[in-house]
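Mind having a look at this structure? Questions to follow.
One protein chain omitted, others in place.
The block that comes next holds chain A.
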Amino acid sequence: MISLACELAGVQLSNPILMASGTFGFGKPYAALYPLDKLGGIVTKGLTLQARPGNTGTRVFETDSGLINSIGLENPGIPTFLEREWEEMMQYGTAIIVNLGGGSIREYAEGAMLITEASRESKKNGRRAVDMIELNISCPNVKEGGLQYGVDTDRAREVVRAVRMATDLPLLVKLSPSARDLTEMARMCEAEGADGLSLINTIQAMAIDIRKKRSVFDGLYAGLSGPAIKPIALRMVHQVSHAVDIPVIGIGGIASAEDILEFIMAGAAAVQIGTYNFMRLRAGAALEDELRELMAQEGIRSLDEIRGII
């Protein structure tokens, strides 16, 4: 049988298929549908130090082959996550990656410290640690923080440096397609000690309600995901993975085993599945086997054979 086991930023994964932040909650809604130990890992909903109520008005809007969301980082805050959700997530038997958001450098750093302490405590008690932190400097849906750090390399450097200082956990940085210079951004993260990169986050987008003569979203712009963004994401993953030596996790519109192979050929070490979870609630239960079948058909024995061949 083809093995899909792999190592990512020093963490052993059963396969390279992870569930993307914001599309999987804290796992629980899907745990009711299928066993989550099939997954390579779960990335939590974006967490900030303080709880956030998220945006008002319309939050999800379907487009041709895509989805625009304006959730606005609604989350219970890191302390509440650690108290109420973390315990249950540990039981799922898959890698847990905490997606970290923030409104200021200080909030990011304190959040990272809290997660790191909790992880250390958990490990000391013989239980699962947090496997990685995914630093989100690319959320287009919040006014402060989020994307403002993801566009400019110098501003991003401050956040990455502060969080790197605050944690000894493996650190991924999630990049925005809005970065002014994507390869410069990626190289900066590598130089600052990131263990890997995730890309892409949603693409800033808009929809207008012509009858109400206003934007569909209270926040004017929102983030586009889904099959519509795949070709752009693929190009960016290709570009970045050839510019750095740390692993790159490919994200954006992946909706089949074929798509996964495309991202691996473009240079991705692993992938994340986002919007596809909504199109097919049991996607996570099936994709690993579908990938194996496709590889067998194509005569690919290991993903290492094809990684970055383009």
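Here is the rule we use: a contact is a pair of C-beta atoms (placed from the backbone, for glycine too) under 8 Å apart; a residue touches a chain by one contact, two chains touch by 3 or more; residues count from 1.
Heads up, the rule we're going with is that contacts and distances are computed from a predicted model.
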Among "Polar amino acid transport system permease protein", "Pyridine nucleotide-disulfide oxidoreductase", "Protocatechuate 3,4-dioxygenase subunit beta" or "Dihydroorotate dehydrogenase B (NAD(+)), electron transfer subunit", UniProt-listed name of the chain not shown: "Dihydroorotate dehydrogenase B (NAD(+)), electron transfer subunit"
Which residue of A:T58, A:T80, A:Q148 or A:Q239 touches the chain not shown here: A:T58
Per the touch definition above, residue among A:G10, A:P29 or A:G93 touching the missing chain: A:P29
Touch list for chain A against the chain that is not drawn: 22-25, 28-30, 32-33, 45, 53-54, 56-67, 69, 71, 74, 218, 226-227, 255, 275, 277-279, 281
